[in-house]
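Note that one protein chain is taken out, while the other chains of the complex remain in position.
Letters A and B mark the chains as written, and numbering starts fresh at 1 in each.
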Amino acid sequence: MTDILAAIADIFTSPTMYSSAVRLGGFLAFAALGELVAEKAGTINISVEGSLLAGAFAGAVGYDMTGSTWVGLLFGVVGGLLVGLIQANMSHRLSADQFIVGITANILVVGFVGFLNGVLNPAARRASIIEIPILSNIPLIGPALFGQTWPTYILYPLIPLTWWGLYKTRWGLEVRAVGENPQAADVSGIDVNKRRRQAIYYGAMLAGLGGAFLVVGQVGSFDTGMVGGRGFIAIAAVYFGGWRLKGMLFGALLFGFADAFRLTMPVLGYRLNAHMMAAFPYVLTLIVMYFVTKEFRQPAALSRPFVRGLR
Amino acid sequence: MTHAPPPKLENVMVDSSNRRWSQLRDVTILYVLSIGAALTISGFLVAMTGNSAPKVLKALLDGAFLAPGRWGTTLSIAAPMLLVALGMVVGVKAGLFNIGQEGQLLMGALAMAFVGTKLQGAGLVLLIGGLTLGALAGGAYAGVAAVMRYRRGVPEVISTLLLVFIAFQIVGFAITTDWFLRDLDPNRPSKAVTSAPLPEGVRLPIIRIFGNEFHSGLVIALILAVIVAYVLARTVWGFKLRLLGQNVNVAQMIGVGAKKAGSLALFASGAFAGLAGAVMLAGGASSYRLTTGFSTNIGWQGLLVALLARSNPLAAIPMAVLFAALRTGAGFLAATGVDRKIVDVVQALLVLALLIPPAVQEIRMRRRARAAASGETSE
Partner (left out) sequence: MPTHSPDEAPAILELRGMTKRFGSVVACDDVDFVLKRGEIHGILGENGAGKSTLMRMVIGLILPDRGSILIDGKPCQIFDPVEAAKHGIAMVHQHYSLVNALTVWENVALGEEGPVDRAATRDLILSISERYGLEVDPDAHVRDLTAGLRQRVEIIKCLRREPRIIILDEPTAVLTPTESEHLFEVLREGVSKSGWTVALVSHKLNEVTQATDRITIMRDGRVVERVLTRETDAPTLARAMVGRPVALINEAAALGAATSGPVIKTVDRERDVGRDTESRPALEITDASLRAKDGAVLLDGLSLEVYPGEIVGIAGVEGNGQTPLARVLASLLPLEKGTVSVDGATVRTGVAGAMLSAGISVIPADRFHSGCVTEMTVAENLMVACIGKMSRSGVLQPDQVREQALTLIEEFGIHTPSPDTPLAQLSGGNQQRVVLARALCISPRVLVAHQPTRGLDVGAIEYVGDRLRAAAESGIGVLLLTTDLGELASLSHRIKVIYRGSIIGEMRRDELDMERLGLLLGGSQDGESAA
C-alpha cells in the first residue's frame, strides 16, 4: 500500500508528468474549446473526432509538402473545417440527424485518411521547443506551461479570444440565444441554422488545428490511430465543465493528466498492465461524466434541431 | 363504416395525389443525383491512384460474388453485420442512438471465447451457451450506457462511443493474460498473441451450397430480422418501443417509462451486437480465435447498414449483403493496386448520399404538415 502511495507521489512530483499533461490536455483543449462554442449554439458534434483526425492528417500533409509548421497548422484548420462543412450543412441546412451525420462523417474520415495515407504517406517533424523566459522557471508548472513546443502557445490566446467572442460580441450573444431558445432567436431576426453552422465551423477549425498540433507540435509524425477517441473525450470535457469555459479547460486538463499519468508511469519504471493503463483515460472520463452531467444546466436546445414553425 | 370527408377536404386529397407523383419523381432524382455524386467522388479517388474505375469494379465484383466460393464468404460477413444493424434498429426505434456496437460486439466475442475455450461440456451446449452469453455480454455492456443515461442523464451517444475504446483494451487484456484467454499452446501456428481457438464442437455448423461455404449464423440473423420486423410492427412491445421513440411524454403517460423501456431497448440493442460478435467467432472469423483487431469494423459497418436501411429491419438484409460484398470485394483489390480502404470511403459516402434525399423531403413534409396543422401559426 505504501508502495503505491509512494509511486503516486513520485509520479505527481515528476516534471515529465506535468509537461505531458499540458501537452495532452492542450490537444484536448483545442477541440473542446471549439466544441464548447458549437454546443453553446445547441449542437453536439461527434464529428469532432473526424475533424481532429482530418486536421492531423492534413497537418502532416501540409508539413510534408512545404516543411513549414505554419502551413501544417493551416492545413489542419482546413482539414477540420472540411468535416465541419459536412456536419453543419447536412444537419443544419438539410435536416439530417446530427448524430447520424456525425458518426458517418467520422467513419468517412477514417476511410479517407486511411486511403490517402497509403497514397501520400506524409512525413512530419515536431516543432522546436521555445522556453518562455522567467515563466518557464517556475517549478513543475513552469516548464509544463511555458516550456513547450511553440504551437502550444497558440492555444493560450485562443482561450480569452473564444471567451470574448462568446460573451462580449453580438455573434456570441446570438450563438447563446440560438442554443437556448431557437424559436425566440428566430423571431428576433436571427438566422438560427446559420449561426449553428458558423459555430460548428469554428469548432471544426479548432479541432482541425488541434489535430495538426498533435502532429507537428507534439508527436512529430502521423499515424491513423493517433486520435483514438480523444474527440469524444473533448466532448466529455465540455460536459464536465458545465458548458463554461473555465470548467471545460479544467476538464481538458484533468483528462490530459489521466493520459499523462499512464504515460509517465512506465517512464519512471512502474509497471502495470498496459491495457488497463490504456483504458484508464476513457474509464475516468465515463466515471467523471457519471458524476457531473446532472449537476449542470445544459443549453436548453442542446441537440435539438431547429425547423422554423416547429417546436 | 366510411366517413365522408367534407368537400373542402376532397380537393385537398386530389391535390395531394398529384403532388405525390411529383414528389416521387423529385425523390428519385435526388437519390440518383446523390448516389451519383458519391460514386463520382469514389471514382475520382481511384483515378488518383492511377487506376481505372471499371477495373476496380470488376475486381470488387469478382471478390464479392463471381470468383469461386466468394459469395459464401460475403454471406458469412453479412450475417454479423445484419445482427449489428438489427440492434441499431431496435435502439433507433426507441429513440436511442447506441453507436458503440463495435465495443459491444467485442464483448460478445469475448464471452463466446471464454465459454468455448475455458468451460467444459458438450459442444452444442457450449455453442448455444456461448452465443447466449455473448448476447448477454453485449447487452450488459450497452447496459452501462443505459445506467448512465437514466440515472445521470449522460447521453448514450457519448458513453457508448467511449465504451468502444475500453472494450478494445478489455479484449487486449484478456488475450494477453495467461490466466484469462491467452493461448499458451507452444505449437500454435502464429506468434501473434490470441486466444485459443474454439474447439471443433463449439463452432457454428457450416452450410455448403454450390461450392460456397457460409456459417449458419446467417440463418440466425435472417430469422432474427424477420422477428424484429414482426415485433416492431405487430406487437404491443414493439408499439410501446416506437411510442417511446416518438414521444417520451405520451409514452410515460400511458405507462411506458423511459427508464425501464429505454434501458431494455439499449440492452436489446447491445445484445444484438454481442450476438454478432459471438457469431463471428463461432463462425470462423480470425480462425476461431479472439484477436486484438477482432471486430474489424463490423460494428461500425453494421451501424451504417441500419442507417442505410432507414431503420427498416427487412431492408437491412440486402443492405448488409451489399456492405459485406464491398468488404469481400475489397479483398481482391490488392491485385489492382488500389488500397482496400477505398471501400470504407465508398460505404460512408453512400450513407451520406442517402441521407440527403430524405432530409430534403422531410423539410418539405414538415413545411406542409405545419401549414395543415395550423393555417395560422399563432402558437
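Everything below uses one rule, namely that contacts are C-beta pairs under 8 Å (C-beta built on N, C-alpha and C of every residue); 3 or more make two chains touch, one makes a residue touch a chain.
In this text, all values refer to a predicted model and were calculated from it rather than measured experimentally.
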item: Listed residues A:E39, A:D97 or A:E174, member touching the removed chain; value: A:E174
item: Residues of chain A (touch criterion as defined above) contacting the omitted chain; value: 168-170, 173-174, 176-177, 180-181, 183-190, 297, 299-300, 311
item: Residues of chain B in contact with the chain not shown; value: 1-3, 5-6, 9, 11-13, 15-16, 234-237, 239-240, 242-243, 246-247, 249-258, 260, 365, 367-379
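Note that only the chains that are shown with their structure count from here on.
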item: Chain A-chain B separation of Cα centroids, rounded to whole Å; value: 28
item: Complex contact set, residues of chain B against chain A; value: 45, 48-49, 97, 99, 144, 148, 151-155, 157-159, 161-166, 169-170, 172-173, 176-177, 300, 303-304, 307, 339, 341-349, 351-352, 355-356, 358-360, 362-363, 366-367, 370, 377
item: In the complex with chain B, residue positions of chain A that touch it; value: 44, 46, 86, 90, 94-96, 99-101, 103-105, 107-108, 110-112, 114-115, 118-119, 228-229, 232-233, 235-236, 239, 273-276, 278-279, 282-283, 285-286, 289-291, 293-294, 303, 307, 309-310
